[in-house]
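Note that one protein chain is taken out, while the other chains of the complex remain in position.
Presenting chain A:
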Amino acid sequence: MLPLKDGDKPVVHKLLSSGCCARCVLRFCCVSVQAAYRKPPQETLEELRVFIGNTENGKSRQSATHSAAGSPESQNAVGSDPPGGPPIKRVKLEPAEPGAAAAEGDAAAEVKVEEEESGVCVACLGILQELSGPNQAVKIAERVKEGEYEFDTLVLSVSLPAQLCVREHSCWLHVKKELREKSSALGKDDVVPVKEAFKWIMQGLVAKELGGVAVVIRSLFEVSVEFTHPETEADCHFLASTCADCFKPTKNKQSVFTRMAVVKALEKISDAVFLKHYAFPPPRPSSSCVPRDVQCLHASVFIAGRYNKFCRSLPQTPWLIDGERRMESSVEELIAAPVLSSFRAAGFNFSSSGREDVDVRTLGNGRPFAMELLNPHRSKLSREEMKQLQETINESSDKIRVRDLQIVSREAMGRMKEGEEAKTKSYTALVWTQKAIQSQDIAFIDGIKDLTLDQKTPLRVLHRRALAVRQRVVHRMNTRYLDPHHFHLELKTQAGTYIKEFVHGDFGRTKPNMSALLKMDTDILELDVESVDVDWPPSIPE
């Protein structure tokens, strides 16, 4: 049953004779009954032919005798009522009986439904023809199965070549003209988009191939199908001359005729100008669109935890100079390796609440960090599995340790910055003094509270940071005398305080500094981070 009305007949006639496939004809007739698109295209084509053929025959039959058998019910078709279609007149699918054919043949000859030989549709470039159906669903499902993804639902997204918009626009203008003569309006939004029809056809088929998984509108797992059609790419080019400001030159060599740009240009262009440049019907292509490889993408998963660093020759992130690795491994790589393996993810982004230098250890509860895992093939791990993963990381190296490892939300990444700027940190430094000291010489330091420092950007980072003066507070200090030239200095400071520069003075660019306080040259030999005072991520009892 085709939910079509009499008024659709000239449209159907025009589109079929211009090279549109059956399903595109349904689209331009605003057929929103999904089931209509799921029938085999050949079947729909037959129904359409009968639809327009019969009417003409019906008319001529009325004026002639009633001897012609065939489909006397054609004008009063009854049948199951698919929802959504105005049931004024229905065409019943019934092949004309041989006797009727003979009688109708003469009448039909008067009509001459001219159709080009069936080939690639000029509107959808084959996408709604052989490129949608059970075979394609099998191919898509195969790609999904290959990836061995873990997912509850999926969303099917489809990307169409930009020139489809141009062809669609052309067909629409001509259908509109056809209907205007019958004083019916056809808004562009009333036409069923190719994408929509494709999904109506394919979603159910793909779902079936994947064992009944729900194919929905929004999901963490996206299966993308892309079509290209190099043969007709030039269809868009005339728009560059009519709406030059829509097409900005791109930095890469990519085409400037993006879908968005083409859509924008079509919104602006007047009907008259369009029709001058682009013929109807659009030229018949010699081949269908080419489907590109199906892409599967699972939304990122986020994990967080805290790390300790016990090694004084391990950078936090990979250390490369001129593309050459200068130091073996890094904190992030040591953590990432087992994680990527467990989640079967393609890559990661690492973020932490501040950073320590290569030669600085991170003790205590460790430093909060978060990781975004890209395109994970596994997205759900149980508490037990997360514990196991944490164990694996800890056993893999004695240079680092991870705790409180857990899956978190995307917002987690933003919380890293929060901790970096707002919270206090505690350190222990091993200080060297040029002159010999005794324990009473450094006792006064313990009494200094909330010392404000003016720190110019340290020379060691001035090549990559702007020159500025930062005020930072050292909240309190505690000294532990070691020998005439060494003592341990414990400090609790505001986030962002450069400890090394506070101890050695950085050419006097941090004031006050330990050298000035002790009135002698001082240097820092070792530094440990004792605590990063951020109460996130939530701790996980072991």
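Descriptive notes on the structure:
Operating definition for what follows: contacts are C-beta pairs under 8 Å (C-beta built on N, C-alpha and C of every residue); 3 or more make two chains touch, one makes a residue touch a chain; residues count from 1.
Heads up, the rule we're going with is that contacts and distances are computed from a predicted model.
The listed options are "Maleylacetoacetate isomerase", "Geranylgeranyl transferase type-2 subunit alpha", "Protein Abitram" or "Sodium/hydrogen exchanger", and the UniProt record of the chain not shown names that protein "Protein Abitram". Between the chain not shown and the residues A:5, A:312 or A:344, the one that touches is A:312.
Of the listed positions A:218, A:464 or A:519, the one in contact with the omitted chain in the full complex is A:464.
Contact with the chain that does not appear here is found for just one residue of A:126, A:354 or A:505, A:505. In the complete assembly, the contact with the undisplayed chain comes from A:430, out of A:337, A:430 or A:451. Mapped onto chain A, contacts with the missing chain fall at residues 310-322, 326, 355, 357-358, 398-399, 430, 432, 456, 459-467, 483-486, 504-508, 521, 523, 525-526.
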